[in-house]
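The other protein chains are all here in position, but one chain of the complex has been omitted.
Labels for the chains are A and B, by order of writing; each one numbers its residues from 1.
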Amino acid sequence: MKVAITARGNDPKAEADPRFGRCQYFVIADVEKGTFEAIANANQNAGGGAGVAAAQALVNAGVEVVLTGNVGPNALRVLQEAGIKVYSTAAPTVQAALQQWQAGGVSPLSRATVGSHFGMGRGGNKW
Amino acid sequence: MQELLVISGKGGTGKTSIVAALAALAEDKVLADCDVDAADLHLLLRPEVESVNEFYGSNKAVIDVRICTGCGRCLEVCRYEAIKEFRVNPVFCEGCGACKLACAAGAITMEPNLAGYWYISDTPYGPLVHAQLGIAEDNSGKLVTLVRQEARRLAQENNASLIITDGPPGIGCPVISSLAGVTLALVVTEPTVAGRHDLERVLSLASHFKVPVTVCINKYDLAPEKTREIEDYCHNAAITIAGKIPFDIDVARALVNAVPLTACSSGAAARAVRALWDSLQVHLERLKKSLS
């Protein structure tokens, strides 16, 4: 099973990024194999639609679980339509987020936590 | 960290002069100029540019004449009248790529387009992130997003508690990109029929994006009855008026001398801007509390 974590770096030790569409990297963990790969978020600076593009990239990568801070409504719709489970986490690193998910300590997101365009501004830290 | 955006709907109401005047009063802040079409804040803040960075907008179609067979499919599919005589005019190309899809000969590529520059500068009033979109370029929303991201990064690095942003006029693409997710929008209006009309449009945009707003009436004494109309309108819409600035020749003087008003004048307008800043601080403090 592939789990994607939004991150500021490209390895498991990287800081987790609470923004979904405008994070720098998606670190993808293959839970069974215990391996990691990273995809750079090509649409981090898109004028609009960064969330949709990011969600599409994860769908195409065959991800089944996403761990992040905040997701906007458009991106969430794409992820949900693909049957990807989205969980909210405030863990500081990629590894910590993964451990938190494995321990069942993350809460599922069924509604957008932020409005459209959110990651353009405030998303960098909680407030 | 909080983000205060100054917008106006109508252009020329005094946004930039007010941002510069606030910049000279506020402490621990980063400044951002999101009016990337016609950036002016740097003219008052005298920045020393520390880094110049390229900004790439949307890709532009390029036709390779050696491969082009002249079939004309690209001309048929382009909805922006950007292709004439098998040449793409980059000014009108929106980078959609429909022509590339239509080209059977594979003569069209989508090439990156240097659409402007963004800068990080040091000013006597704190760091400034600003930009200049190239002439007749599109994608101002994307450049605005970049300026805001850089301002946030700088603010985090410098432990600044506030970002003050000079916004673009209007209610379109760059304004939407400037507005999304800010802590508070200060809408600067003027007591004219046009100022009032445009105020209503920009307030409904802010409400559409659920951004808290407060209003400042600039040159309020030039048309007292229009000022009253705006006050009544705001009162009925439960929108606060954070300040009223009188017409003062010192404002024009400060502008011509390229200095922030509050750094060179103790006249009526400068005093009013100080009062405005006090009131904005109360607003921001209240918004901080309501979130914690």
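As a working rule, contacts are C-beta pairs under 8 Å (C-beta built on N, C-alpha and C of every residue); 3 or more make two chains touch, one makes a residue touch a chain.
Just so it is clear, contacts and distances are computed from a predicted model.
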item	value
Complex member absent from the view - protein name from UniProt, among "Heptaprenyl diphosphate synthase", "Anaerobic sulfite reductase subunit C", "ABC transporter permease" or "Spore protein SP21"	"Anaerobic sulfite reductase subunit C"
Contact residue for the chain not shown (choose from B:V65, B:A238 or B:V256)	B:V256
Contacting the left-out chain in the complete assembly, out of B:V88, B:I171 or B:L184	B:I171
Residues in subunit A touching the chain absent from view	43, 46, 48-50, 52-53, 55-56, 59-60, 74, 77-79, 81-83
Residues of subunit B in contact with the chain not shown	8-13, 16, 37-38, 40, 43, 58-59, 77, 79-80, 91-92, 94-98, 101-102, 133, 135-138, 140-141, 168-173, 175-176, 190-194, 197-198, 201-202, 204-205, 208-209, 222-223, 226, 252, 255-256, 258
